[in-house]
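One structure, pasted below without further comment.
As you look at this complex, bear in mind that one protein chain is not there, while each of the others sits in place.
Right after this comes subunit A.
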């Protein structure tokens, strides 16, 4: 059911983008990249920015395809988003998580919304502040349930603040982000939500920092705090160092080296992240 809605939605977004081309105005790189959860941000941390280059009274669509390959697992994410007025963002993402060593796979679908509450990334003393929500549902509850998850769906709520400091380091502009997320997710939702004994929300902090070496090339670091609540195996925070190349306002590439820590008993999961994004 959800899969059908997802596919239909992708077609609708693709149809809109083909039928009319928005003439967008935002400065290059200010839409950020797209996270594996489908929203504008870095690679793993949502930012307060609205995806794409739509400014006031404009709309924009994006599509992304991302692969993360670590020692014993491979994550593949595809997604699309619609942004309106540089104010509101609707996003869809589909993740599959291959258990390369163990065999089998996990997966989840994510519907996200984000609304800019205050501030402007480039223009205000106050950071840009956005409120976001992500509805997540696992494809198959079999494995998550077997390892102690309570629910096959969850709702993450986050508040993100993003600000660009001009001429900050060696004359370059610095992008800073802080995100607070309330979540019940195990391994971001791939292993379900909550536990048999605990259904509480956990407040987690996530942060990104990026330096724009040129107008369209950025290097940065991200840290994502995560709950550790399933008894069968330890869950670690995630982090990555990344380089983003906004080739133009329609195509961007992000490469990263990621450290996902311990996943399902497999220690020190490190590897590569590669993402391509198209924007209209």
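What we mean here is this: a residue touches a chain if its C-beta (ideal position, glycine included) is under 8 Å from a C-beta of that chain, and two chains touch if they have at least 3 such contacts; residues count from 1.
By definition in this document, contacts and distances are computed from a predicted model.
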Options "Cation:proton antiporter", "Sugar ABC transporter permease", "Glutamyl-tRNA(Gln) amidotransferase subunit A" or "Group 1 truncated hemoglobin": UniProt name of the undisplayed chain: "Group 1 truncated hemoglobin"
Identified contact with the non-displayed chain, of A:51, A:173 or A:252: A:173
Touch criterion as defined above, residue of A:122, A:146 or A:203 at the omitted chain: A:122
Touching residues (missing chain, whole complex) on subunit A: 23, 25-28, 55-58, 86, 120, 122-125, 166-167, 170-173, 214-215
